[in-house]
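For this depiction, one protein chain was excluded, whereas all remaining protein chains were kept in their positions.
Chain IDs A, B and C follow the sequence of writing; residue 1 opens each chain.
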Amino acid sequence: MVEEFRIKYASVVHLKKPKLNEPILIEGLPGVGNVGKLAAEHLIDEIKAKKFAEIYSNDFPPQVLINEDGTIKLVKNELYYWKKKEKQLIILVGDYQALSSAGQYMIAEAVLDIAQKYGTKMIYTLGGYGTGLQIEKPKVTGAATHPEIVEELKKHGVDFKDEPGGGIIGASGLLLGLGMLRGMKGACLMGETSGYIVDPNSAREVIKILTELLGIKISFSKLEKKAEEVRRITERIKKMEKAAEKEEREDLRYIG
Amino acid sequence: MVEEFRIKYASVVHLKKPKLNEPILIEGLPGVGNVGKLAAEHLIDEIKAKKFAEIYSNDFPPQVLINEDGTIKLVKNELYYWKKKEKQLIILVGDYQALSSAGQYMIAEAVLDIAQKYGTKMIYTLGGYGTGLQIEKPKVTGAATHPEIVEELKKHGVDFKDEPGGGIIGASGLLLGLGMLRGMKGACLMGETSGYIVDPNSAREVIKILTELLGIKISFSKLEKKAEEVRRITERIKKMEKAAEKEEREDLRYIG
Amino acid sequence: MVEEFRIKYASVVHLKKPKLNEPILIEGLPGVGNVGKLAAEHLIDEIKAKKFAEIYSNDFPPQVLINEDGTIKLVKNELYYWKKKEKQLIILVGDYQALSSAGQYMIAEAVLDIAQKYGTKMIYTLGGYGTGLQIEKPKVTGAATHPEIVEELKKHGVDFKDEPGGGIIGASGLLLGLGMLRGMKGACLMGETSGYIVDPNSAREVIKILTELLGIKISFSKLEKKAEEVRRITERIKKMEKAAEKEEREDLRYIG
Partner (left out) sequence: MVEEFRIKYASVVHLKKPKLNEPILIEGLPGVGNVGKLAAEHLIDEIKAKKFAEIYSNDFPPQVLINEDGTIKLVKNELYYWKKKEKQLIILVGDYQALSSAGQYMIAEAVLDIAQKYGTKMIYTLGGYGTGLQIEKPKVTGAATHPEIVEELKKHGVDFKDEPGGGIIGASGLLLGLGMLRGMKGACLMGETSGYIVDPNSAREVIKILTELLGIKISFSKLEKKAEEVRRITERIKKMEKAAEKEEREDLRYIG
C-alpha cells in the first residue's frame, strides 16, 4: 500500500473570531535591525492587544524554539487585534519571515485574505533601513501606495529619499504591493539603523510616528530601556574589537 | 478552524483586450548589460506602444520598488501592443526575470499562451552577449529557430558564431525554444557588451537591426544620450580605480 | 501526444500492519554527531524491533547507497515497531533527513499521520547538541512540549539550559512542534557532542536516559565498542594534524 502526501502550505489557525470593522493592518516581522518586530511587539504590549490567529507554514525554518522554562514552540507568525470604538487594529508579528520567494507571497496573501474579510483598507508595515552607520537620532524613511499618503506622512516628519530605484524586500513590501492589487492603501515606515545589531532606538522612532498617525498614546520607556542595554553591549564589543585589532596589527608587524 | 493556501503562481492581469492579428512578439527583459530591456523600452517609447497586460508571479523577488515620488510598485512584467495596419507588435518588458528555473518556464509559457491567442507566428528576443571587454562599436550576434531566418538575419549584418555549444539562458532563449514546440518561428538578437555595466550603446545596435527587420523607422537619439552618460560615468570610475590601484601598490611596497 | 508528471512527494510503503495501541514514537535520524541515529539504531538492534514501513521522498537526495556486497538501496527512512504488553514503540530511523524546509514538514507530517492512526500520545526525539568541544562525559540536554515533562526529565538527570532563544532544527524539533498541534506530548533528548565526528559516546548517554524513561533494560556494550573505535581514530587524526601544523609553521618561517 502506498500513500501520498502533499508539500508546501500555509495554515491559519483561528483561535478567536473577533468582530472588527475596517481594522488597520500593522506588520512588524523580523528584518533589518529587527526594527519592525521590536516596534510592533512594543505596541502589542502597551495597548494589550489580544492574539486571535496563528500562521504556520512549511516555508518557515523547520524548527522549534526553546523557551526559558525548557518548553518548546513551533516557529510561527501571529495575528493580534485591538479595538477602542472606531480605532481597530490587526497586528502581524512572528518568529521568522518565509524562507523562499514563493513563501513570502503565500504568507502575505494569507494575511491579506484575513484582513480583507474584516474590511481592512489601510496597512502600515514597519521595518529598518540599513545605513551601515550607527546613528544616535535615527530618521524614519517612508514609502507609500498613493501620493496623498506620501504628503500626509511628510507632515509627521517622515523622510522621503529622492534617489529612485530603491526597494522594500519581504513582507513589508509585499503586503503593500499585493494589498494595492486588492484596492488597499498603505505605507511602510523604516527606521534608520546600522543593520549590524537589533535596534530598539530606531524602533522607538518608528512606533512614535505610527502611534501619532493612529492617534494612540503609549509609553516608550520599555523600548528606551532596551535601547540603553544595547548601547552598553555595543560599547563593550567596540572595546573588544579595538583590543583585537591592536593585537593583530602587532602580529602583522612581526610577520612583515 | 484551519485554512490552506496555495503556493507558486503567475497571474496575468489583462488591462485591455486589443484586437490583434498575428502580432510579432518582442521580448526585452533584464539581462547581460540590460541590453534587451533598454532596447525594448526604447522601442515602446518611440512608437508609443500601449500597455495591455501585467504579469505578477511569486517567482519574482518578494519586493516592491520605490518610485521617485515616494510611491511604490510591485515587481512585475508588462505587455505592450502597437499596430499600424498589418504591422502589429506585442512587446514584453519588466523589472525582473523569474528567479527559479521552473518560474522561467512558467512565465515564458504564460506569455506564449497570450501571444498564441492573438495568432503570433514570429518572435524576436533581445539581449546582450557578454564579452568581458568594452567595445566601441558592438556587433549584434544572432541565433534563430530556422536556417532560413539565419540567412535572412545575415543579410541585415547579424553575426553568427562558428563555435558550437553556446547557449541562450533565460526568457530570450526559452520563448524561442518553447515557441518552436508551438510551431512559432523566431530569432534572438544579442548585442555585444562588456557585461559589467548597463549598455545603451549596445542596445542601439540591437534596436537598429530590429527596426530594420520590422520595417519601422524610429529615432535613436535618446539611447545615444544615455550611452554618452554611461561613457562619462565609466571614465570617472576608471580614473578612481587607477588612483585606488596606485595607492594599493604603494601600500604593498610599504609592507613588502 | 504529451503526458504530464507530478513533482514533490513522500510515499509510505507499508510492509506490515502491526496491531499497536498508543505506541510511543521515537525518532533518531542523521544530525549533529549522528547521535540520534546511533542511539535509535542501537535500540532497534538491542530490542530486536521489526521494520513495518519505508518512507521514500523526492526531497531526499537523488541517490542510491552501495552496500558492501555491491548491491544498492534507494535512500529512505524506515519505521520499526516493538511491543511487550503495554510497552509499545514505533522507531523512526533513516539514511537522510529531507533536504528542503518544505520536505522536512512533509516527512514529519507523514510520520505523525501514521503514529496518530496507532494512537500515539508521546514522542521522544533524539539528537546531538554541538558544543565545539570534545567531552569525555557528555551531558544530555532536554526540551519538552509541557512543563510537567521538563520536571520529569530533570529527575532523570536531563540538563536544561537557562539561556532562551535556542532552537531544535529538523525532524527532532518538527515532530514535537507539529505533534503538539495534534495534541501529542513529547521531549527531545540531545547528547552533548563536539559536532565534528560521529559520537557513539554521546549516543550511549542519550539511550541510557531514554531506556530509563521507557523502563526498558538493554546492553550498551556495542555502543561502547564503537565509541572506543572513534576515540582511536580521533587520536590518530590529531597526531596527523599536529604534524601538518608543524610543517606549515616551518614553511611560513621560510616565506617570512
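Annotations for the structure displayed:
The working rule: contacts are C-beta pairs under 8 Å (C-beta built on N, C-alpha and C of every residue); 3 or more make two chains touch, one makes a residue touch a chain.
This structure is a prediction, so every number in the text was calculated from the model and none was measured.
Although it is not drawn here, the omitted chain touches the following shown chains in the complete assembly: B, C. Within the whole complex, the absent chain has one touching residue among B:106, B:197, B:214 or B:230, and that is B:106. Interface note for the absent chain: among B:47, B:144 or B:206, the touching residue is B:144. Residues touching the missing chain, restricted to subunit C, are 1-9, 13, 56, 58-75, 99, 255 (touch as defined at the top). In the full complex, subunit B touches the omitted chain through residues 8-14, 59, 98, 101-106, 108-110, 113, 142-147, 150, 160-162, 164-171, 173-174, 176-178, 180-181, 188, 252, 256.
The definition used in the following text is that only the chains that are shown with their structure count from here on.
Traced through touching neighbours, the fewest hops from subunit A to subunit C number 1. When the CA atoms of subunit A are superposed on those of subunit B, the rotation angle is 90 degrees to the nearest 5. Greatest centre-to-centre distance from subunit C is found for B, with centres as Cα means.
Chain centres here are Cα means. That of subunit B falls 50 Å from that of subunit C.
Looking at subunit A, one finds that residues 8-9, 13, 59 touch two or more other chains.
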